[in-house]
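Report on the following structure.
Only one protein chain is missing; all other protein chains are in place.
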Amino acid sequence: MVLTHYHRLVLPADANHHGTLYAGSLLRLALEAGYAAAWRHVGTRANLVLRRVLNVECLRPVPVGAVVEIQGAVLHRAQAYLVTGLLGVPLAEGQGPWLEALLGFAQVDEAGRADALPEGAGPAEVPEGEAWRRLAERLQKLLHLR
Amino acid sequence: MVLTHYHRLVLPADANHHGTLYAGSLLRLALEAGYAAAWRHVGTRANLVLRRVLNVECLRPVPVGAVVEIQGAVLHRAQAYLVTGLLGVPLAEGQGPWLEALLGFAQVDEAGRADALPEGAGPAEVPEGEAWRRLAERLQKLLHLR
Amino acid sequence: MVLTHYHRLVLPADANHHGTLYAGSLLRLALEAGYAAAWRHVGTRANLVLRRVLNVECLRPVPVGAVVEIQGAVLHRAQAYLVTGLLGVPLAEGQGPWLEALLGFAQVDEAGRADALPEGAGPAEVPEGEAWRRLAERLQKLLHLR
Amino acid sequence: MVLTHYHRLVLPADANHHGTLYAGSLLRLALEAGYAAAWRHVGTRANLVLRRVLNVECLRPVPVGAVVEIQGAVLHRAQAYLVTGLLGVPLAEGQGPWLEALLGFAQVDEAGRADALPEGAGPAEVPEGEAWRRLAERLQKLLHLR
Amino acid sequence: MVLTHYHRLVLPADANHHGTLYAGSLLRLALEAGYAAAWRHVGTRANLVLRRVLNVECLRPVPVGAVVEIQGAVLHRAQAYLVTGLLGVPLAEGQGPWLEALLGFAQVDEAGRADALPEGAGPAEVPEGEAWRRLAERLQKLLHLR
Partner (left out) sequence: MVLTHYHRLVLPADANHHGTLYAGSLLRLALEAGYAAAWRHVGTRANLVLRRVLNVECLRPVPVGAVVEIQGAVLHRAQAYLVTGLLGVPLAEGQGPWLEALLGFAQVDEAGRADALPEGAGPAEVPEGEAWRRLAERLQKLLHLR
């Protein structure tokens, strides 16, 4: 299965004074969803640290009380590094995602040095759908920029 | 799909002074995993509150740094109430689950009164495997007790 | 003294989107109140870990701004294990408790193995009152079930 | 009963990098213990806000894993204001308190303005013992200073 | 530069049930602002622990959504100890500070014992302005009291 699913009820403790998801909470949720996707991809020998945020787009405010779903997939894979793409599943019909994100994780050894991903970790694969295609295109541009 | 999957990295902020998952954090993780399973089952019209903990078994200490996976499934369904079963996927080969739990959620209306589950919500279904079978049996005993 | 008293102001950080105590916070409060009752019972040589939740009943929503009181007492005691009963003191006159809970704690040694409770720890004793009597009866049924 | 008792297990989440209770956590614990003492004194019609910290003494580091007990008592009472004294019960035999504190709370009405304490609230009373006597003396000096 | 500046958006997670900054959060913010001021004063060899709160005055409620600024300065310096003064910059024109505080920090060595402040740490200096002058006067009285 390519996609992982992350669910969370947005609580007042996660909110800003507008009653919507506070950016500091949003970034933490995105990180947890990104880790979960990367772990499922790499397997039990994963030892991953966040190396880079390539992009986060906060596209729509998320009200307190919403149950958000973030879908994740590994969109890029190098020897010791991978990039997880994230999409916040639309909060209402006819809307686009409320979140798009690209997070880069490095595999490290016990001492914290870069290490090759374990053998079981498969290749990257872009899920179907227009939103995933656009996210993957943005990633290609960003990978070539740096 | 019957099963939901919940992943979390156990951090020092989640730990007790033994360097393992603190029970206060464990209960919160179990609740989040239980909610996620119930929501996926009921669909977007879910408005669920925890009504009861029927059982939580803390079977093995979970070390900081572990990436835990909690599997969830709806094991019982009444008109306005459902029970989510949870299993903490073994931390090492040959071990059993580190967590077993049975959480009862009620569907409520805007005013917080019990309400019928929406039509889309399917029947309960016990996933395959010995651990799930035992958990479902315990649930039956507990449902008849009260 | 048999009873312990635990007080907490319910803050917005503890709330769900209905403006009442979130179940994840409620479970943590119940655990802290249960630990406090067990510690006072066992004395300074207590080294307790949560082994099991036998039952939690969430009987009434608790509004933000309320100062809750949870009473605790050790209702069952074995050689290396005890069960704490908890009652959430009614929020208004004429109401019953908003919380009932039965939490099982094990005494452990340095290595985390089950260990006998220290000598000073007295026998279990059920406090007076109808609510405590019913909670103790439920405990007896649950102890015989497993 | 004059004295209230507040218990908490000190967790890694409460610690500084020395493995002892972080001052930011200590102040929050002291505040919760002080509120609890003031509430029990004033009764269910209490609507108290912290108005002033007259003194906090951090006398000994508290290691992670300790179960701290903070005793509280109302040492001073005016018409719309009271001062709670707190003592951290010694962590080992032969030691003095690890914490001494004096916190001033004001009773407020719905609009947040100072309001008379309700009738049920009794007079202040200094508990017995040398440590309480010294704390009460310090309070007298501080009350006359401002 | 004598003054340090600490900024924070007040979030619902920091609030009490009146929708204003909860005292437990306020004390933590004051501590962080006090540490920051002390660190900038002492330099990279600072190893400071909170020894004492000499005074905190909560002068005005702070609404959720406000961006608070706390100014800090070292007002007193002994060989192994210093006192940080804090002022909460007025929330509206024509108002006074919402917070005044005096926090005493001790320099400690690796083992947690009192230690001389490193050489780079300069003398205390009272910033200009009526509010700072009054805070410094209160400090003098409190230093002579104990």
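Chains: A, B, C, D and E, in written order; residue numbering restarts at 1 for each.
Assume contacts are C-beta pairs under 8 Å (C-beta built on N, C-alpha and C of every residue); 3 or more make two chains touch, one makes a residue touch a chain.
Just so you know, these numbers come straight off a predicted model, no measurement behind them.
Student: When the whole complex is taken into account, which chains on show are touched by the absent chain?
Tutor: By the stated touch criterion, the chain not on view contacts A, B, D, E.
Student: Touching the left-out chain: which of E:46, E:62 or E:124?
Tutor: The single option touching the absent chain is E:46.
Student: Residues on chain B that touch the omitted chain in the whole complex?
Tutor: 9-13, 64-65
Student: If the missing chain were put back, which residues of chain E would it touch?
Tutor: 4-5, 7-9, 32, 35-36, 39-40, 44, 46, 67
Student: Can you name the residues of chain D that touch the chain not displayed here?
Tutor: Given the touch definition above, chain D has residues 12-19, 22 touching the missing chain.
Just so it is clear, only the chains that are shown with their structure count from here on.
Student: Angle of the rotation mapping chain B onto its copy chain D, from a C-alpha fit, rounded to a multiple of 5 degrees, please.
Tutor: 120
Student: Over half of the interface residue numbers used by both chain D and chain E, so same, or under half, so different?
Tutor: same
Student: What is the distance in Å between the mean C-alpha positions of chain A and chain C?
Tutor: That pair's centroid distance is 39 Å.
Student: What is the distance in Å between the mean C-alpha positions of chain A and chain D?
Tutor: 45
Student: Quick check: how many Å separate the C-alpha centres of chain B and chain C?
Tutor: 21
Student: Among the residues of chain E, pick out those that touch two or more other chains and give their numbers.
Tutor: In chain E, the residues touching two or more other chains are 12-13, 16, 18.
Student: How are the chains arranged in terms of who touches whom: line, ring, star, complete or other?
Tutor: If you draw each chain as a dot and join those that touch, the picture is no line, ring, star or complete graph.
Student: What are the touching chain pairs in this one?
Tutor: Every touching chain pair, ordered by label, is A-B, A-C, A-E, B-C, B-D, C-D, C-E, D-E.
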